[in-house]
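Note that one protein chain of the assembly has been removed; the remaining protein chains are unaltered in position.
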Amino acid sequence: MSDAARSISAAKPRRAGSAMTWLWVLGLVLAIALPWFFYDLAKARHSGFMVSMFSQAGMMIIFALSYNMLMGQAGLLSFCHAVFFGFGGYVCIHALTGASNGAFPVPMEVMPLFGGLAGMALAIVFGFMATKQRATAFAMITLGIGELMATAALMFHHFFGGEGGITSDRMIDRSLFGLSYGQSIEVYYLIVFWTMLSVIGMFFLTQTPLGRMANACRDNFERAQFVGYDPKIVRFIQFSLSGLFAGIGGALYAISYEIVTFDSMAGPLSANALLMAYIGGSTVFAGPILGAVLITLLQSGVSLLSNSWLVYVGVLFITMVTFVPEGIAGIIMSHGPIRKAGKLGRLAVPYVRILVPGLIMVLGFVCLVELVSFQTIGAAQGKKLVLFGNPIDIASNIPWAIAIGGLIIGGIWLRFEAVAFGRVWDEITAELKRVEART
Amino acid sequence: MEIILVSLLNGLVYGMLLFMLASGLTLIFSMMGVLNFAHASIYMIGAYLAFEISRSVGFLPALILAPILCGAIGAAIEIWGLRRVHHNGHIAELLFTFGLVFIIQRGVQMIWGMLPMPYRVPPSLDFPLFTLYGANFPAYRGFMLLISAAMLLAIWLLLKKTRVGLIIQAALTHPNMVSSLGHNVPMVFTGVFAGGCALAGLAGVIGGNYLTTESSMADAMGPIVFVVVVFGGLGSLAGCFIASIIMGMIQTFAVVFDYTIADMFSPFFKIPEMDTLLGEILTVPMSRIGPLLPYAMMILILLIRPRGLLGTRDT
Partner (left out) sequence: MLKRLLSVISLVLAACLGQAQAADETIKIGYVDPLSGTFAQQGDASLKHFAYLFDRINAEGGALGKKFEIVPYDSKLQPAEALIALKSITDQNIPFIMHCAGSNVAAALIDGVSKHNARNPTNRVIYLNCGALASDLTNEQCDFWHFRFDANTGMRAETLVRGLPQTLQSVYLVNQDYLFGQTLQKETKLYLGKLRPDIKIVGEELIPLGRVKDFSPYITKVKASGAQVLITGNWGPDLNLMMKASVEAGLDLAYYTYLAHVVGGPTSVGAMGENRLFTVTEFHPNVPSEQKSAEGEAFVANWRKSHDFDLFQMNNYALLKMLAAAINQAGSTDALKVALALEGQTVKDMMGHNYIMRKEDHQMLEPLYAAQFVKDVKYDSEKTGFGWKTVTAVEAENLAQPTVCKMKRPAS
């Protein structure tokens, strides 16, 4: 299916009770239940690390989805999206201080809305300039805006606090439910609530004429003009609304960490949004959700295990960009018609056949990177290379042979299996086309 | 007067350094439309390779070999990487080069370690060329000016006066026609990408010992080069050159002149000392925001004239 057709089909209205709705409900239930899987009965508390990571994932889901409003839905590549996230955070943290000393008596549950409004206000100001252009010019303008704002955040101390940032206390004693928000689990559920609201909001937007026209402007802006809408206005509104949701994410960041610094506005965070949206799949609405979860796990989880995690991010990126440009969600969605035709079972064995060599190749690669990294950097840092309790001696040839062998053998074997898999896939798609043509 | 002359000279040198870096990127960006985020990373590789070669053989061999090696690396990236990603669109190419940045940085850290390399100006070029108002002008800067001018001349000659250059220009706007005429268009693109990377490598050879050689040098140079290319306009080498010089001059003069917004108003009315955000904005001196001016200028020109200064292609 072409990109355009795919995205339209992904945005089709869900009939009540259809499988997709149940999937969303299941996701929500999972999100609510998740911290309890990591509950330490002996110490009678949640794993703080896991709850923090899930909270981070929640914020990033909102952030990545709002970024996809621009990239996937409107075809706008933005390099300054973190500016709205960070600005929403700064406004929210000042609002928290205001709530504590009585100047801004708003309950905690409503706080993120004000971060969102701040993000939207800034997006309106910048969007007015940036959306006059499209494509590369737009991208470059946003690059400039991003750099300017990140440096301004370091220069102007009153609002941005320099590199120490602004801190506040989230226990403001104002809550609609009487919660103190002292424990991170309470903040987690606040985040779940607002993530749900934002997801519903952004999904709703894709169903509106604005959402559809944004798609149209992305696909063919000249033709969209003929329909009667000015692409500049469409881009402007879409940009402003994406700033609204980014600001909500930023406000949740402020509430969760109680500190906002300049790096919540900086380039690397905008780049993160791009990564998450693309890897998850920018053509499917739920794609960035998957991407956000995966990248958060990589950044906060894998980095615990390895200081070469950036290499893995880079390689993952390159692999996705070369072989899977539609993202993880895109791949999953492309199985849709096959599942409907009941032919999914035929892919089971081919999948196993590519999974095994794929796994060997990945493990070989990881081992090789870790061995090299340990030899050149880690050893001098006093670390020890241990796998499942067995210390690994890098001087001997065996670990190297295993790593390189796994990489090469896995790679060659994978190529064979991938070709075979491709054949099976093509067969099935051809069959489906024949069935379609007949009916 | 003295300040203006000295600053003009300094601005020129800095501008030429920017041009060295940006020329390769403008070739790639203009010709192939690829936003090559890894351009500064190739610059870094060029510097490290030059360090190694000049350490074992000498500076002159490094000047020749390092760019060739970088060109080879560029060709490899294009053949085995970019070519496959090409049909997935511009965003995919951009993201591909983005992923390369991380890998190259960690690779450099693993091969050469995290400390800066003692890559120094060769002793044969380490003397003062002349003295201007009591301050020395080092010969190495003169050498830099020479090399960048030679670069400019060589690229211009190649593009405008040789057959290869004509083919490249044609392939830019009419790739299918050029292909039908029997030219190997993919090879042309590989050649252009490799050429751009070779130029980045050459900039690395020269810049590595003029500035510093360490694993964060790519991050430092990356953004400003994009600004120069976009400001100058796509498809125009002359635009790139002019933009580099302008950016160099602006950043140099901004440092020298310490005016603030409040100073601008001071002949008319005195702005009171305010300990607020507004007060801060009004009293920031020009020298502190100098390096930000290129970004502001880029935004301005994209708003007014999206093709950039002398661009021939719509960005």
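Couple of notes before you dig in:
Lettered A and B in written order, each chain numbered from 1.
Here, a contact is a pair of C-beta atoms (placed from the backbone, for glycine too) under 8 Å apart; a residue touches a chain by one contact, two chains touch by 3 or more.
Values in this document were obtained by computation on a predicted structure and should not be read as measured data.
Among A:R223, A:H335 or A:K383, only A:K383 touches the chain that is left out of the view. The omitted chain makes contact with just one of the residues A:G115, A:G165, A:P231 or A:G330: A:G165.
Although one chain is not drawn, the whole complex shows that of A:S52, A:S334 or A:Q375 it is A:S52 that touches it. For the chain left out of this panel, the touching residue among A:L176, A:V227 or A:L304 is A:L304. What subunit B contributes to its contact with the hidden chain is residues 3, 6-7, 10, 13-14, 17, 105-106, 109, 114-118, 120, 128, 131, 134-138, 140-141, 210-212, 214-217, 219-221, 248, 251-253, 255-256, 287-292.
Panel shows subunit A; residues 37-43, 47-53, 56, 151, 154-155, 162-165, 167, 169, 182-184, 253, 257-259, 261-264, 299-301, 303-310, 370, 373-374, 377-378, 380-389, 392 of it touch the chain omitted from the view.
As a convention for this text, only the chains that are shown with their structure count from here on.
The distance from the centre of subunit A to the centre of subunit B, with each centre set as the mean of the Cα atoms, comes to 32 Å. Across the complex, subunit A is touched by residues 33, 35, 81, 84-85, 88-92, 94-96, 98-103, 105-107, 109-111, 113-114, 223, 226-227, 230, 275-277, 280-281, 284, 288-289, 292, 295-296, 298-299, 302-303, 306, 315 of subunit B. Every residue of subunit A that touches subunit B in the complex is listed here, in rising order: 71, 77, 129, 132-133, 135-137, 139-141, 143-145, 147-148, 151, 155-159, 267, 271, 274, 278, 308, 310-311, 313-318, 321-322, 325, 372-373, 376-377.
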